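As structure tokens, the structure follows; a few thoughts come after it.
The other protein chains are all here in position, but one chain of the complex has been omitted.
Chain IDs A, B and C follow the sequence of writing; residue 1 opens each chain.
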Amino acid sequence: LQPVNLLELEEAAARVIPAAGFDYIAGGAGDEWTLRENRAAFERRQIVQRVLTGKVVADTATEILGTPIALPTIVAPMGGQAIAHVSAEAGTARGAAAAGTLHTVSTVATLSLEDAARAADGPKWFQIYLTRDDGFNAELLQRARAAGYGAIVLTVDVPIVGNRERDRRNGFVYPPAAAPRNFLDAAGRLRPIERAFQPRLDADSIAFVRRHGGLPVVVKGIATAEDALLALDAGAAAIQVSNHGGRQLDGAPAAFTVLPEVAAAVQGRVPLILDGGIRRGADVFKALASGADVVALGRPVLYGLALGGWQGVQSVFQHLEDELRTVMQLAGAATVADIRRTRLYG
Amino acid sequence: LQPVNLLELEEAAARVIPAAGFDYIAGGAGDEWTLRENRAAFERRQIVQRVLTGKVVADTATEILGTPIALPTIVAPMGGQAIAHVSAEAGTARGAAAAGTLHTVSTVATLSLEDAARAADGPKWFQIYLTRDDGFNAELLQRARAAGYGAIVLTVDVPIVGNRERDRRNGFVYPPAAAPRNFLDAAGRLRPIERAFQPRLDADSIAFVRRHGGLPVVVKGIATAEDALLALDAGAAAIQVSNHGGRQLDGAPAAFTVLPEVAAAVQGRVPLILDGGIRRGADVFKALASGADVVALGRPVLYGLALGGWQGVQSVFQHLEDELRTVMQLAGAATVADIRRTRLYG
Amino acid sequence: LQPVNLLELEEAAARVIPAAGFDYIAGGAGDEWTLRENRAAFERRQIVQRVLTGKVVADTATEILGTPIALPTIVAPMGGQAIAHVSAEAGTARGAAAAGTLHTVSTVATLSLEDAARAADGPKWFQIYLTRDDGFNAELLQRARAAGYGAIVLTVDVPIVGNRERDRRNGFVYPPAAAPRNFLDAAGRLRPIERAFQPRLDADSIAFVRRHGGLPVVVKGIATAEDALLALDAGAAAIQVSNHGGRQLDGAPAAFTVLPEVAAAVQGRVPLILDGGIRRGADVFKALASGADVVALGRPVLYGLALGGWQGVQSVFQHLEDELRTVMQLAGAATVADIRRTRLYG
Partner (left out) sequence: LQPVNLLELEEAAARVIPAAGFDYIAGGAGDEWTLRENRAAFERRQIVQRVLTGKVVADTATEILGTPIALPTIVAPMGGQAIAHVSAEAGTARGAAAAGTLHTVSTVATLSLEDAARAADGPKWFQIYLTRDDGFNAELLQRARAAGYGAIVLTVDVPIVGNRERDRRNGFVYPPAAAPRNFLDAAGRLRPIERAFQPRLDADSIAFVRRHGGLPVVVKGIATAEDALLALDAGAAAIQVSNHGGRQLDGAPAAFTVLPEVAAAVQGRVPLILDGGIRRGADVFKALASGADVVALGRPVLYGLALGGWQGVQSVFQHLEDELRTVMQLAGAATVADIRRTRLYG
């Protein structure tokens, strides 16, 4: 896979993923206003050309929660990856490792968290959705720790599933082959999942995950100063600014739009991860220059997976790194630290 | 009727309502700028995702002028509903009651106000247009009280009928089957209506309606602080911020745009109702967060009626309630009171 | 002619006027940005619905330089009207008179100024372009006075003809039948006109026109405070804010946009006329609420003329008056003086 850019992958992926599955991946909530806005917000800020600094791009490497990564972009958690490709999370894990970055495995991954962990030896985090069953939650967290995950990503922006109209039109449900193995009961039957999600989430939820996981907790789905401070107080190790890729609250501002507000509240006490609409090296640059420590990539990873298996995933990250390097050089930033010091325009 | 959203109902309704009747319903004045702007204005404000509040949606119930309703959305008055469906206002009344909400019957309803009142036992208001004939006005008000209506909605934004170009092109007049029964004279013949409307409206008009109706008066069609204060001084029990769904003064700002100005003037002394362009749960949320106590829904009610009779109307409200609940949960609002305390973004 | 609105007249006129002639009328300079902006600027300000004032539209009558007119809209000077209709300026004069308004005859009218003056007995002004030949200029001014014109409109925004690309593509020149009779020499041959225009215009030009015309001078083509003050100092009796309908300097702001700046500079010392993009009653209203005393209408007059002769012109003004009345009623303005006191929104 040699993408000219990550935007055109969507169209190509639409030709290889079955239609309803593609809609599930590509779609957003409601009018998909927030989905589009996640991209549009990046256009409202500009990067100024700096070309007399005498700097030459040295490196795109950075780290997040102590884990070194080759570029400031990691894999966002996404469920049911068998919808995109038969290798599912194993392909994504292997591709991410090959690209030198970190992979997050979803609670509702097709593969069990143990199988996903085994697929590659790159760094990995486990993303948890709390269900109403605390026993099961604790069990999942212990399994994650046992399987060697380095952190737990607690996703808090799905107290209820968003209004995904494409899915309602398509009558979409996960096909059996993509069913989340973590939810298989003793008899190998799937428990009803989404309705089992815990809608009540607060500081105690974070404390629960810290206690039972024994790992640093990244709180994902923060979009305001208020929630950021709640998460900080409850001991979050990192905050992932996200509106779930426009899949939950349509009419919410872009993730990139609220990033400065969250950054101002957090004041560097914990690292910030941003996801939503990242498609260009320039987007990565703008996010880092606006307060993010790293960004996470969602849909393009699945398109790469669908189009080229683990190598497709690797290509996606390599391509993004190439774009980022070009932007860095033209903006006079030799390192990721330089990017963070850059002021944007607009 | 199982709408995926209320926006797509318009297209579906265009296929079942005769063309000129559909244009009468769907159309607005002039260039239809204000009609479009009533929707566009909602996009300029955003709802921020709040997901660590520990709140779970409890209830969408609220009340207006002492009447409990299941959701903060009522039926806006609309004339000649036989244009949309043979059951006319009876269907709408029954649907609204089934959905647990309040129904407003128009002066120019197809059914007589008594027949409309009889159709269902949900809460109902009667909307009056003052004619130049005060005797007739007083008579209508007494009939409304006798028929059990709980309030009078005095519409003040039709001193003259707006410049509806679709109707002029179509040569549209109410078809006989939709003729407003309230205007039948002793001999069963229709009095000429619109030209009989009273163009001079002021504090005295409100006083007249209070005196002869003996019911709380909602003044509908307010779009400025000045008119709001005039209405308050004249004893209005509630104010309905409205530009008549873009059907009257094209080039006027959106109803949602002027809501904060009216709210600031009224300062909570009487409840505020907003109508115009409400199509999404998110719109209801934004209106309440901007000072409205409840909102009123216009055209989508007629589309639901056209497509599914009273059950269509019920579905429209149920769907809106479903959307609202999802938005509330994602915005951290457990109750309607919580929505009112929320700050918007943008 | 019964127009639904004045905007759609353009398309209809395109079917009856020969193509290159139509392009000459409808077109503007360069990218036609200013032509479009003349319309777009009106959308950026809104009229607020005022419906409890107790006012009923009384009258659209007003006056300009002492001449009473039935509505606050006059005819802008336009040359070569035989391009639109065989009756040329005679038709326009008669239509304007029938509508109760004032007509301005251009220097480059098809008919001689005497014939145009004779065509109807409504109020009329003569518009002059100064040529490099002062003798001819003085002669024209004396003829205008003799023919009974009430004022001279000195157009100052054509020191050079704008870059009209449609005309260059079409190789357009006035057809013989539309040739400006005022420029016929003794032998009945046309003098070369445009290259004879005087490009140097200043306070002296105004003084010259006052001296030789002996009539009040309206300076047309003012778009800044600076030029307005120059005109005032030189004794202008009125100022016509205009960018020549987007036909001269493409990239200039809309006439409506610069109106407040000119109004602030003039401070009511002389009346202001605005032209450019007026198509709706709402536009007339907005212009008057922004400082104009009356507005002038350009292209739609020619479209009315082309489609219906003098009656077409009359219909155009009657239609505009109808629209204006509706707007006035909904905005709580009973008279033209009320409009001027209204504050706009946006």
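Quick note on the criterion: a residue touches a chain if its C-beta (ideal position, glycine included) is under 8 Å from a C-beta of that chain, and two chains touch if they have at least 3 such contacts.
This structure is a prediction, so every number in the text was calculated from the model and none was measured.
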Contacts of the hidden chain among displayed chains: A, C
Of A:55, A:118 or A:340, the one touching the omitted chain in the full complex: A:55
Touching the absent chain when the full complex is considered, from C:79, C:162 or C:216: C:162
Missing-partner contacts on chain C, residue numbers: 30-31, 33, 156-157, 159-160, 162-163, 165, 168-169, 199-205, 219, 221-224, 226-227, 230-231, 243, 248-253, 258
Residue ranges of chain A at the interface with the undisplayed chain: 4-5, 7, 42-43, 46-57, 280, 282, 286, 323, 325-327, 329-331, 345-346
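The rule is short, and it goes like this: only the chains that are shown with their structure count from here on.
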Central subunit by CA centre of mass proxy: B
Rotational angle, Cα trace of chain A fitted to chain B, multiple of 5°: 90
CA centroid of chain A to CA centroid of chain B, Å: 43
Chain A and chain C, separation of their C-alpha mean positions in angstrom: 61
Touching two or more other chains - residue numbers and ranges from chain B: none
